[in-house]
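Every protein chain but one is kept in place in this view of the complex.
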Amino acid sequence: MIHPHDSVLVRTLGHIVIPIAQLFGIYVLVFGQYGPGGGFVGGVIIASSLIMAILVFGIDSADSVTARKILHADGLGLLIFAGVGGLCLIGGGQFLNYSFLNIPGLDEASQHYIGILLTQVGVAMDVAVTGVSIAVSLSFEEDEIAEDGGNNG
Amino acid sequence: MTIEIPLLVLLVVTAGGAILVKDLISAVFILGSYSFVLALVWALLGAVDVAFVEAVVGAGLATVFFLLTLFRTTAKARIIRRPPAPWAAIVGLPLLGLLLLYGAGDLPEFGDPTAPANTHISPVYLENSVADTRTPNAVTSVLMDYRSFDTFIETMVIFSAGISCVLIMRNNSK
Amino acid sequence: MGELLHTLIQRPNFVVFVILFLWGIYIMAAHPNLVKKLIGLYIVQTSAIFFLVAFSAKDGATVPVILEGMAAVDPVGYANPLPHVLTVTAIVVQVATLGVSLALVSAIYRKFGSLDEDEILEQLK
Partner (left out) sequence: MSSHLPILLFLVPFFMGVSMPIVTAKRRHLCPGITLGTVAVMFVIALMNLRVVLTEGPIEYAFGGWTAPIGIAWLNDSIAAIVAATVSFVALLSIIYGRVVVTSDLEKSSHYYTLILVMTSGLVGLIFAADLFNVFVFLEVAALAGYALVGAAGGKALVFAFRYLLLGSLGGTLYLLGVGHLYVATGTLNMTDLAERLPALMTSTAVVGGLIYIFLGLSIKMALIPLHSWLPDAYANAPSAVAPFLASTVTKVALVAWVRIEYSLIAPTVEVGHVPVLVLLEELGIIAALIGGALALIQTDLKRMFAYGGISHIGLILIGVSLGNDTGFTGGMFYLVNDAIMQAALFMIAGAIFHHHKASTLDEIRGLGHSTSPLLTGALIVVAIAMVGLPPTGGFFGKWNIILGALEAKHHFAVFAVIASTLLTFGYFLKVFSSWFNQPQSVAGETIAVSGGLRLSLGVISFSIIALGFLSDFVVRFLLQSVRGGGA
């Protein structure tokens, strides 16, 4: 069992660092198409900020409510990814052929751009949720997690 | 090349440290620095995306996972004995080493721009990335578009890893 | 033999790869401690990935982020993106495997109270 940290310094820094890390994660995610980064890195950074929240404030505290909630979204990111692919299938193309996303008013290359962006978001969500989920299952006993914070298992 | 050599030496040293250090928690921290040195080497080789992923995933997430596991063990369990060498390793490793040398015998020169890997398919990605997908970062466009199915499966690997962890830990806590 | 040594010295990347790969496998096979085995596995996996990147690097090439925009691109000036993609995928697979293996280690520790393989096998008998 990992106990919440009671040093004031750590908690104050946590309040400052965690939102910055989350913001940075989102930045890396969105700008993955222009520079290094993308879904994986963005997702991992967001995951680590949430893990930090759990470690600093404890899993039951109000500050790690996002981290607790995110555990319920298991698989949602993957479903977004598959959904984009499935839309292409429905649109008449092959799986993940973004040309068949059929977004009105966009040429083919822009549809690919949108496709990449959406799938990146899916990847980031999946990575973030899984990162937190693995960290939580490695550090807490099943019954230590409050009812609403527990993973669906 | 000149900056690389010290980094490569550092790589071997950190790997050796992670392997040889007796205290598991120190070993994990050294492993984190190993990952970080690896990320530096990759950044030097022009693989910025890989370096970024390695720095965040290898040095960050992997270290966190290791530490979270170790924090739940007692200090007694973390004491390490000296390992005896099993015969399978003594026989198998030199063979594998010979195989590695054999396989590398006529690999293309390091960094050769005319090597097959650099001339066969990869130019297509570089030339068409912007026109096809409006994405200047060719790594992202290959990762999420040209070979997006691999990425999809990989995301599935991560998902099943998360599910697996929950299943294993939950099942055993009873 | 001398020729071989000569080529090896010219390829420090390859030498480092071989050292890491074999050392990692040795630790995986020989060390009784489960966490050390995982450290060995981690080193083996990263060394294989290292091989992939190091041997498809391109001299005089820069980061594969195309700056010309829609203008014609000269592929010689940019690093090959494909190995980077494979590598990113492989790293993430590696960390996923690490997560599952640590969950197994943790569960084993809870069940048997030890991280030492020989002690655990002793208990299994």
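Note that the chains are named A, B and C in the order they appear, and that numbering of residues resets to 1 at the start of each chain.
Convention: a contact is a pair of C-beta atoms (placed from the backbone, for glycine too) under 8 Å apart; a residue touches a chain by one contact, two chains touch by 3 or more.
These numbers come from a predicted model, not from an experiment.
Trainee: For the chain omitted from this view, which of the shown chains does it touch?
Mentor: A, B, C
Trainee: Which listed residue (B:Leu11, B:Leu93 or B:Ala117) would be found touching the missing chain in the intact complex?
Mentor: B:Ala117
Trainee: Considering the whole complex, which of C:Ile19, C:Val44, C:Ile66 or C:Ala79 touches the chain not shown?
Mentor: C:Val44
Trainee: For the chain that got dropped from the picture, name the residues of chain B it touches.
Mentor: So the residues of chain B touching the unseen chain are 99-100, 102-108, 115-122, 124-125, 145-150, 153-154, 156-157, 159-161, 163-164, 166-168, 170-172, 174.
Trainee: Can you list where chain C touches the absent chain?
Mentor: The list for chain C reads 25, 28, 34, 37, 41, 44-45, 48-49, 51-52, 55-56, 82-83, 86, 89-90, 93, 96-97, 100-101, 104-105, 107-108, 111-112, 117, 120-121, 124.
Trainee: Over the whole complex, note the residues of chain A touching the chain we left out.
Mentor: 72, 74-76, 78-79, 82, 86, 89, 93-100, 152-153
In the analysis below, only the chains that are shown with their structure count from here on.
Trainee: So using the touch definition from the top, which pair is joined by more C-beta contacts, B-C or A-C?
Mentor: B-C is joined by more C-beta pairs in contact.
Trainee: How many angstrom between the C-alpha centroids of chain B and chain A?
Mentor: From the centre of chain A to the centre of chain B is 22 Å.
Trainee: For chain A versus chain C, what separation do you get between their C-alpha means, in angstrom?
Mentor: A distance of 25 Å separates the two centres.
Trainee: Which residue numbers or ranges of chain B touch two or more of the other chains?
Mentor: 48-49, 53, 57, 61, 65, 68-69, 72, 131, 136-137, 139, 141, 143, 151, 158, 161-162, 165, 169, 173
Trainee: So which bits of chain C are touching at least two other chains?
Mentor: Residues 63, 65, 88, 92, 96, 99, 102-103, 106 of chain C each touch two or more of the other chains.
Trainee: If you look only at chain A, which of its residues touch chain B in the complex?
Mentor: Of all residues in chain A, those touching chain B are 1-2, 32-41, 44-45, 47-48, 51, 74-75, 77-78, 81-82, 85, 95-96, 98, 108-110, 112-113, 115-116, 119-120, 122-123, 126-127, 129-131, 133-135, 137-139, 141-143, 151, 153.
Trainee: Which part of chain A faces chain C closely enough to touch in the complex?
Mentor: Within the complex, chain A touches chain C at residues 34-36, 40, 127, 130, 134, 137-138.
Trainee: Contact residues on chain C for chain A in the complex?
Mentor: Those residues of chain C that touch chain A are 63, 65, 88, 92, 96, 99, 102-103, 106.
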